[in-house]
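The structure under discussion appears below in the form of structure tokens.
The complex is shown incomplete by one protein chain, all other protein chains being positioned as in the whole.
Here the chain labels run A and B in written order, and each chain numbers its own residues starting at 1.
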Amino acid sequence: MISMTPRKDISMQRTVLTPVFSVLLTLCVGAGIFAVLGYDPSAALYQFFVAPLSRPDQVADLFVKACPLIIIATGLAFCYRANVWNIGAEGQIVMGAVCAGGVALFFPAIPDLLMMPAMIIAAMAGGMALAFIPGILKTRFNTNEILVSLMLTYVAALFIDWLVRGPWRDPESFGFPLTKSYGDAALIQRVELPGIGTIGQLHWGVVAALLLAVAAYFVMSKTVFGFQVKVMGDAPRAGRFSGFNPARTTLGVLCLSGACAGVAGMVEVSANMGQLQPEVSFGYGFTAIIVAFLARLNPLGVIMAGLVVALAELGGDRAQMALGMPKVVTGLFTGILLFLLLAGETFNRYHVQINWPRFDQLKSGQLKSGQLKSDEEG
Amino acid sequence: MKLNKFVVILGVVVVAGLAFIMTSQKPTEKEADVSADKQVKVGFVYLTTPGDHGWTYAHEVGRQNVIKHFGDKVVTSYVENVPEGPDAARVIRDMAKQGNDIIFTTSFGYMDPTLKVAQEFPDIKFEHITGYKRAPNMATGNIRFYEGRYVQGVVAGMMTKSNKIGYIASFPIPEVIQGINAFGLGLRSVNKDAEVSVIWVNSWYDPVKEADAAKVHIAEGADILAQHTDSPAMLQTAEKAGVYGFGQSSDMKAFAPKAQLFSSVNNWGIYYIDKIQALIDGSWTTGEGPDHWAGNRWVGMADDYLVLTPFENMPDTVAKAASKAAADIKSGANKIFTGPIRDNNGVEKVPAGKTLNDGELFTTLDYYVEGIVGKIPG
Partner (left out) sequence: MDALILTVILTSIPLILAATGELIAERSGVLNLGVEGMMLMGAVAAFAITSLSGNPYLGVMAAAAAGAMTAAIFAVFTLGLATNQVATGLALTIFGTGLSGLVGAPFVGGTVDGLQAVSIPVLSDLPVLGRLLFQLDLLAYGAFVMLALVAWFLNKSRAGLILRAVGNNHDSAHALGYSVLRVRCAAVIFGGLMAGLAGAYLPLVLTPHWSEGMTAGRGWIALALVVFASWMPSRILIGALLFGGITIIQLVGQARGWEMPSQFLSMLPYLATIAVLVLISRDRNFALMRAPAHLGRIFIGTR
């Protein structure tokens, strides 16, 4: 009844439009679910997608919320493009935050100007190290990277818990699980525009995230590495014949995505908290997976996608305050969105035709499986 | 029908529908009624959901009491499931911007976010529960939970036949350590042979893990269970296995009518009503003085902030001893942390005649007292 034929041309227009359609359809499905559960759908959608944008500082909050998502999803875009499935970004964020925190807390003697670069390098190393484990296990032992990267997420969460409650705890914190506060040089400052001042919580990390996504776009589209990544994802055999080393590319994308996640963890802590606590990431690593897909694994698209998903997250808080809707609804939205995006991808790649069985055929019992087959082949 | 046309038509319908929704919802409805009335607006920030039957439930009962007491003189609202991190600052800031006059943040992890927002909104009063940082418009409040745990220890010591007590703890923060040690002091005041073993589940609310921990305690021979986690799972496991236990934060008798010896109930309503009344009268203060710790409103059974439910499922002699222990604490005859106190290696930590003051309760309890097995993690 449904036939699918691969499209020969993949049009730019369709590529851009499918995610937009997916988002719109998600809103419809979401509204339907709200209605079924007894919430006023229009009020709910209003709270989710309009209310969070009613003040300039709230728009700034949107960018702040999207910041870690954009950074992480940029890295994941490379990974998934190469058909390597790192779903442990949540843990890599934690390790990035821990390593950067280690620099900030235990090497305060680093000159102010060098502090931020040192922390960034440490954060990259931390996230990379955790992502390297599934990478090396996959390339050496053929171990499934999905499960390993996910299991390491739990390990990383417990590790920071131990650090912050144990050896790294601030003796002045009265036994509460907090490290000492970072020095000023280790904090990311808020953006101050001449004449306007600060806008909400908008900080320099947001600017860095946007620049990172743009840079990543050029790496993906203009460099040999980007080409290797795409070849490995689309035609691994062709890649092998042309002399690419798939193991090296696998490790490369995993380390890249780990480094990005690590930086996101560092930015999150330095811009918003200023000290380590048991929880530094609140599901950003998982949410970023959806951002990467919504962006169709394109780093430029990640910016837009990050903002859309962040909007849903902020909207979740609003819906809760205004309508008493539980916060997990955001997850529901993002899950549906991901489903529909993937389906959209199918429509983009294949020419899908639905041949509705004709009523008279059904009635007279002429519809046989053999006939169906010939329909499709024809 | 060609599916592409179908998609296009669907898209048009969706866009039209959404446009309708967005325009039909007037933005004034939910947010504009901020000022213009003389009602006091009170906001609450909750860590979990009021349905947890533990910590947050007790706060929700307090909020209900506020509504009962003040009637339409106050308007209350709350946000649940707010994670302890940068999101908390955003939620608290949002509540401040919506015109709340006083905001109660009900978990330790909201300390720094509350402080940050309090500095941004000097005209709004903030009340942080269980923390130690204050500002001119930010007060702190807490309940002496450990008083109830001393009475639990007395009951456990008299009831146990195996001399093995199982204790399920959440996180090693001062409040929890105070509780374990008070329990140990109460236990050893009546039974020199009984021992307490502690399992840390690293969560406030994880019914599966709490139940597992309870089963392990029982399998290891414990016949009395105590908990510093929030779900009734432990008591239900005790009920099934035919052993006894104590409820947490609220009366959990309904979950375990045969197993619950008594519960220590956190009675936040008094505190909230008191502070809101003070705000109305213009007499609201932070209690700040020369002694930092004295500025913290930290009261317990004597003022009914902590209430013990009736002693049940125990012989009269035990109930009488428990009543006496409770009465001595209320009257101030027993200050609980009075020397001689020895740690579980037999080293004297508090000499005879000395009583730990509030600050010392937070800063010096880095050991288990006699009768507790093992070592404080971290």
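Note that a contact is a pair of C-beta atoms (placed from the backbone, for glycine too) under 8 Å apart; a residue touches a chain by one contact, two chains touch by 3 or more.
Just so we're clear, the structure is a prediction, and the values are computed from it rather than from any experiment.
Summary of contacts with the chain left out: across B:145, B:205 or B:271, the touching residue is B:205. For the options A:24, A:50, A:137 or A:307, the residue in contact with the chain missing from this view is A:137.
The chain omitted from view is touched by exactly one of A:132, A:159, A:204 or A:225, namely A:159. By the touch definition given at the top, subunit B reaches the unshown chain through residues 49-53, 57, 166, 197-200, 202, 205-213, 215-220, 231-233, 236-237, 255, 373-375, 377-378.
Touching residues on subunit A toward the chain that is not drawn are 1-4, 6, 33, 37, 80, 85, 87, 137, 141-144, 146-148, 150-152, 154-155, 158-159, 161-162, 165-166, 286, 289-290, 293, 325-336, 338-339, 342-343, 345-346, 350, 352, 372-373, 376.
In this text, only the chains that are shown with their structure count from here on.
Subunit A and subunit B, compared by their mean Cα positions, are separated by 34 Å. If you check the complex, the residues on subunit B that touch subunit A are 1-4, 6-7, 10-11, 14-15, 17-18, 21-22, 24-25, 27, 30-31, 49, 77, 79-81, 83-87, 89-91, 94-95, 97-98, 108-109, 111-112, 132, 171-174, 177, 202, 362-363, 365-366, 377-378. The part of subunit A that touches subunit B in the complex is made up of residues 21, 24-25, 27-28, 31, 41-43, 45-47, 50-51, 54-55, 61, 65, 158, 161-162, 165-167, 169, 174-178, 201, 268, 272-275, 277-280, 282, 314, 317, 320-322, 326-327, 347, 352-354, 356.
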